[in-house]
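Reviewing the structure listed below.
Just one protein chain is left out here, and the rest sit where they should.
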Amino acid sequence: MSSRDSILQALRSAQHSSQAPEVEHPGSFEQAHLFDDPVEQFLESVKVVAGTTVTCADWKECAQHIENHELFQEAKVLCNLEPKLSFSAPNNGTDQEWVEMHEKDDPHSFEKVDLCIMNGQFGVAENGAIWIDNRFVAQQAILFLTQHLMLTVQRQEIVQNLHQAYSRLSFDSIYYGCFISGPSKTADIEQSLVIGAHGPRSLTVYLIG
Amino acid sequence: MQIGLFIPCYIDQLYPHVGIATVQILEKHGYQVDYPQAQTCCGQPMFNSGATKECKSVAEHFLKTFRDYETVVCPSGSCTSMVRNHYAHVVGGNNDYETLKNRIFELCEFLVDHAKVSQLDVSFPHRVVVHQSCHGLRELETGKPSELMIERESKLHSLLALVDGIELVHPKRLDECCGFGGTFSVLEEALSCAMGNDRIIDYEETGAEYITGADVSCLMHLGGLLSRQKKSIKTLHIAEILAGTVQ
Partner (left out) sequence: MTEAAIQSNHPQQAEAFLKDLKRARWHDQALWFMREKRDKGVLGLKEWEALREHASRIKMHTLSHLPKYLEQFESEASKRGIQVHWAKDGDEHNRIIHHILSQHNVKRVVKSKSMLTEECHLNDYLIEKGMEVVDTDLGERIVQLANEPPSHIVIPAIHKNRQEIGELFHQKLNTPKGETDPTRLTGAARMHLREKFVQADAGITGVNFAIASTGGFVVCTNEGNADLGTSLPPLHIAAMGLEKLVPTPEDLSVFLRLLARSATGQPVTSYSSHFLGPRPDTEMHVVIVDNGRTGHYAQAEFRRSLSCIRCGACLNTCPVYRRSGGYSYGYTIPGPIGTTLAPHRSLEKFHTLPFASSLCGSCSNVCPVKINLHEQILLWRQKLYNAGIVSPAKRLALGGMSKMFTFPGVYTLGGNVFRGVMSLIPGNVIAKITGAWGKQRDLPPIPKESFRQQYKKMKGHE
């Protein structure tokens, strides 16, 4: 018998012989506390997880703010995955290199990216997490290779908590998705928090609208 | 109401004054107390060692001794919890147990929930820290364990607040185990003592003169460490303060 079949058989006969009760699924979790102002809470949560927040009226204002950001100005290699954001590149006549992303790219080609800018689908008020999936970033490696990450989220795309988040997610046609909450971090050395473990050293969240 | 008094074996043998204080406080609040002489032990030492079978005859003896009382009170959270909660695994289904489990109370529980004591007329003008014993706190729910996100008043603190002149202080770690743990105290001697010493340091840092609690076993362990190290902070069972048998 294959390991698969013997494992499944062992479990079935154990369930039968142990007479363990069949427990019913408790259904949806309905007791979640809701925030009065989820947007405000979202911004607060992003700060709690060591991210920085900027609120902008529209895409144009956001692009301007980014262009004036020192991370943008210091970046040598940049990648922008959000078409609604347009920058006067190359910026100020400097020798910034802009990389584009295509599905067939070798993910290693993003190794030197200093700043990546993209739009997140939605944000979660309770934990500052932002959902990203492969429909908007063909090579997710860039999100972790980049030294700094800037994510935009639209004001109307903030949900209260993870329960609401999963109720709007569909996994049918994606192979990768991620909730990103703050920059990469570790506290593995004497529990002192260090930002920038393997992934981005900073996360800036632009709330638009 | 006549109360059947359950005095755990180590209180009977080593801390008789705690038993006396328990009698006094119950009588003071208008209860008739009867101490059935046939009682021995609840069986916890055997149960916690895994010797369920050996525990059974002890538990049956306990039930026989106490089954005719409408209410049983015990100045130990651990022993009360043994009977109320853990007997289910020893003599579960036994009719006497199914009745008694709802009728046995730890002293503070009884004073707060049933006697509804609101006045004590005793004074204890000292700085006191409460040692929350695990089984009282987490199994009898005499207070809010620090792990749980719930509202629950500490019965020990409510009672002590009625004592004149007492100053209650709080340790940094509100309810960490002292390391007694029955046979744990000897099987894991080094750990047990390290845990106890850490509690003592935390309690000393509050500036307390006395450590009090509802379980003599924890206090015996802490007291044993204190005595060996000739430290000045003292242990007292809560019954002694509530009964006013110490000044």
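Which chain is which? They are A and B, in the order written, and residues in each are numbered from 1.
Here is the rule we use: a contact is a pair of C-beta atoms (placed from the backbone, for glycine too) under 8 Å apart; a residue touches a chain by one contact, two chains touch by 3 or more.
The structure displayed is predicted, hence computed values, not measured ones.
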Q: Just name the one of A:N80, A:N119, A:T152 or A:S184 that touches the chain not displayed here.
A: A:S184
Q. Which is it among B:M1, B:L148 or B:A161 that touches the chain not included here?
A. B:L148
Q) Since one chain has been left out of the picture, which residues of subunit A touch it in the full complex? A) 2-4, 6-8, 10-12, 14-15, 17-26, 28-29, 31-33, 45, 48-49, 103-104, 107-108, 111, 124, 126-129, 133-134, 139-141, 143-145, 161-163, 165-167, 169, 171, 174-192, 194, 196-200
Q | Sites on subunit B contacted by the missing partner chain, in the whole complex | A | 7, 9, 11-17, 19-20, 23, 35, 37-41, 43, 45-52, 54-55, 57-58, 61, 134-135, 138-139, 145-150, 173, 175-177, 179-196, 198, 220-221, 223-225, 227-228
